[in-house]
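Only one protein chain is missing from this complex, and each of the others stays in its spot.
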Amino acid sequence: MSGASGKAPAQTILCLETRGPGLYEFTDRAAAFARQAGLKAGLLTLFVRHTSCSLLIQENADPDVQRDLAAFFRRLVPHADDPRMDYLVHRAEGPDDMPAHIKAALLPVSLSVPVMDGRLALGTWQGLYLFEHRDRPHRREIVLHLAA
Amino acid sequence: MSGASGKAPAQTILCLETRGPGLYEFTDRAAAFARQAGLKAGLLTLFVRHTSCSLLIQENADPDVQRDLAAFFRRLVPHADDPRMDYLVHRAEGPDDMPAHIKAALLPVSLSVPVMDGRLALGTWQGLYLFEHRDRPHRREIVLHLAA
Partner (left out) sequence: MSGASGKAPAQTILCLETRGPGLYEFTDRAAAFARQAGLKAGLLTLFVRHTSCSLLIQENADPDVQRDLAAFFRRLVPHADDPRMDYLVHRAEGPDDMPAHIKAALLPVSLSVPVMDGRLALGTWQGLYLFEHRDRPHRREIVLHLAA
């Protein structure tokens, strides 16, 4: 992590290990990073360094919401072995490959959350998630950038 | 509102009362906030503190565009009492509940607009909207964060 003293931004890279499609919460780690920087007012920007997973802010109360979200996107963008997807050309890495790129286009690669009074200004029900679109385990990197 | 003097960011929370699904414009209020801060060059970031409504930049000329947009998303993500959505599990708050979360995943929770020459660098036809996804009236909060 580079220092957050004075006006220099604070930056770090979060690593998440995923084990198949779905949402992985990292709200606590992002909140700790923001708190540590000691800014009263600022902006935390998240950026995911991949094209087959996404960032997402979603409800953190009922896990059914996360399951339903994943189910919706699986239906909207079926695997490449589904007849509805027979127009896909890029199939090198398996039936979950190109659909993962499509979901990564539909969902955020970057997000910004203000820091107010020293805390992330998330709403009561908002949590920060990585949304994994690939079937196999992956190691994912999220850049956190905090500026005044 | 915290001060915008020197290099400290200016922050405020806009409140919007919604009365059912659709787009609610707040371009003027955001532009006034940016103007007031008196920055020549900066970045305005918008963040909505909810998981069942969205932010959107869209055409501000023909109201049919907004109606067609809402119609598309209502068809893409039907209410939970539509047979196509019978896989949904999270139904606690009514048939518009989980579809609202899905639309909130598909559309922006945060947006950034540069300030150039003291004004928001929106294109001629771009307006800032809150996109309400719930049927019942809601009070929505949008954080505005303006930094140099």
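For reference, chains read A and B in written order, and residue numbers begin at 1 within each chain.
Definition applied: a contact is a pair of C-beta atoms (placed from the backbone, for glycine too) under 8 Å apart; a residue touches a chain by one contact, two chains touch by 3 or more.
Keep in mind the model is a prediction, meaning the values are calculated, not measured.
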Touching residue (missing chain; options A:Leu14, A:Ala70 or A:Val143): A:Val143
Contact set of chain A toward the excluded chain (per top definition): 2, 7-9, 11, 45, 47, 49-51, 76-77, 87-90, 92, 98, 101-102, 104-106, 108-110, 112, 141, 143, 145, 147
Residue ranges of chain B at the interface with the undisplayed chain: 7, 41-43, 56-59, 62, 64-65, 67-69, 71-72, 75-76, 106-108, 111-114, 116, 121-123, 125-126, 147-148
